[in-house]
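In this view, the complex is presented without one of its protein chains, the others remaining in place.
First chain written, first letter: the chains are A and B, and each begins at residue 1.
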Amino acid sequence: MTLGYFIYKIILVVVVFAITMVIAMYSTYAERKVAGFLQDRLGPNRAGWFGILQPVADAVKLFMKEETIPSVSNKTLFIVGPALSLLTACMTGVVIPWGTSLSFFGENYSLQIADVNIGILYIFGVVSIGLYGIMIGGWASNNKYSLLGAIRASSQMISYEVAMGLAIIALIMTTGTLSVGEIAAQQHGWHWNILIQPLGALIFIVCAFAETNRAPFDLPECEQELVGGYHTEYSSMKMGFYLFAEYINMFISATVISTFYFGGYNMPFIGRFVTDPNLLALCGVAFLFAKIFFGIFFFMWVRWTLPRFRYDQLMNLGWKVLIPLSILNIVLTGAWMMRHEILNVFIK
Amino acid sequence: MQPLTNRSKVVVNKQMSLYEKIYLPAIISGMMITMSHFFRKKPTIQYPEQKREFSGTYRGQHVLKRDDNGAERCTACGLCAVACPAEAITMIAAERKNGEEKLYREEKYAASYEINMLRCIFCGDCEDACPKEAIFLTDRMVVPEYNRKSFIYKKDILVEGVEKEKRIDVSRRQTAAVLEFKKHKEFEHNR
Partner (left out) sequence: MITTYLFYFLSFLAIMFALMVVISKNPVHSVLYLVLTFFTIAGHYVLLNAQFLAVVHIIVYAGAIMVLFLFVIMLMNLNKETEPHKTPWLKFSAAIAAGLMLIVLVGSLKGAETIIATNPFNGNIGLIENLGQCLFKDFLLPFEVSSILLLVAMVGAVMLGKKSIK
């Protein structure tokens, strides 16, 4: 616990926070660009080269807009809502291993802020309190649409958290650890968890879509029925906070999916070409981000392809399809792990 | 009823097969379709830099032509106003004074000539009605304005300039059929 250690941790936190923010900013731009390209349009291309300054223009616009707080709303909670949303969205990045470790002057510096031995549960905890931002904001607006949107959001997130947790249990059974860093380290070479747990990965990805309230599960903010869902009454940068939180959640979801199931910072065969450990670590970071960017693109690709679910379909999928499937996955995984013992029983 | 397209399907409430119930193949094929659109050539026209070519007979903003000496052709006969189905044209006639021969071709001229561009439907009937070949619709667009008053175009906008470079070319809309019609001098219009 030296001073240098503290400085390095603080630098790491700041860098992760800055990267999260920049990626969230440019996700808004990427979303519009991808949507445009998928719909035979060009997307924003006026602000700067290929529209690269569009997020800056958007941010300026959101800051400049008039800020309205409904007079019948609960003012404190109305402000707390979006702040909480953004805060919880930013908190998950702490346990993600962004790379192996860099070594300078004989000291090893891990590229993970905190290797908590219950990292997976930490992610779940943060995700589960993430919905308070939406619920509080929706309730404090004192608006029927907002309340309905908030209630939809929370019931959807609670329902899909169950299936997500059950999918993760199968993963924990095969990896034997709750630490995210260890899970990432175990997947070196071709030992990606998606090859071991394909069904679990599928369930996890579907649940991740529902948890981030992205299409085709974007019922909380469906424009057609609920005007704007929980952020109907929000304007200016508070609205921006909610949108920002959604994009950060998307980034974090892509990160978690690539860390849990797609090898994290590992890439097969890279050890043959690069031998320097520092360079290898940096390559790992680059690979992780390549996977994350593909994940974000996948989120957008799905959003602009699939239509929105009806609410009963959503609940049916969550409770009657994904939860039984994930339990089946647990049973199958358990049977596979105990196959020798089971065979012994039959042989005797 | 006659179907509008040959793609209409009769809706049946049949049970889905297991393959259809999994949904994943359908989702993947849908995503492949959107991905094929991702790489398709975009039909967007970048407006201020690129402009779409107008059709040969595009009818846009009007022009009041001058003759070769620079005198206004319009004689304020009012036939265009009568022909106008939208009643967009109003004018006040005046008599040409001595010494104004350079300005106005006929003895009578339009002291004021207004077209309300918000009412105009760009049908081109004024052009057909004009016996003096004074008013034409051109391939210029009517520019957007902030208030309704600015859309009432007066003579300062409608009449073309005297100088050669300020003349508005109206020959673009004179298609072969129009030119053929103008050859027939027996028609009242072409005298």
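Definition applied: a contact is a pair of C-beta atoms (placed from the backbone, for glycine too) under 8 Å apart; a residue touches a chain by one contact, two chains touch by 3 or more.
Since the structure is predicted, the reported quantities are computational estimates derived from the model, not experimental observations.
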| item | value |
| --- | --- |
| Contacts of the hidden chain among displayed chains | A |
| Which residue of A:Ser128, A:Thr174 or A:Ser236 touches the chain not shown here | A:Ser128 |
| Touching the absent chain when the full complex is considered, from A:Tyr29, A:Phe78 or A:Trp139 | A:Trp139 |
| Touch with the omitted chain, as defined above, among A:Val16, A:Ile113, A:Leu147 or A:Ala281 | A:Leu147 |
| Contacts of subunit A with the absent chain, listed as residue ranges | 77, 116-118, 121-122, 124-125, 127-129, 131-132, 135-136, 139, 147, 150-151, 154-155, 158, 161, 178 |
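Here is the rule we go by: only the chains that are shown with their structure count from here on.
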| item | value |
| --- | --- |
| Subunit A - residues contacting subunit B, complex | 34, 37-42, 301-302, 304-306 |
| Interfacial residue positions of subunit B with respect to subunit A in the complex | 27, 30-31, 33-35, 37-38, 40, 42-44 |
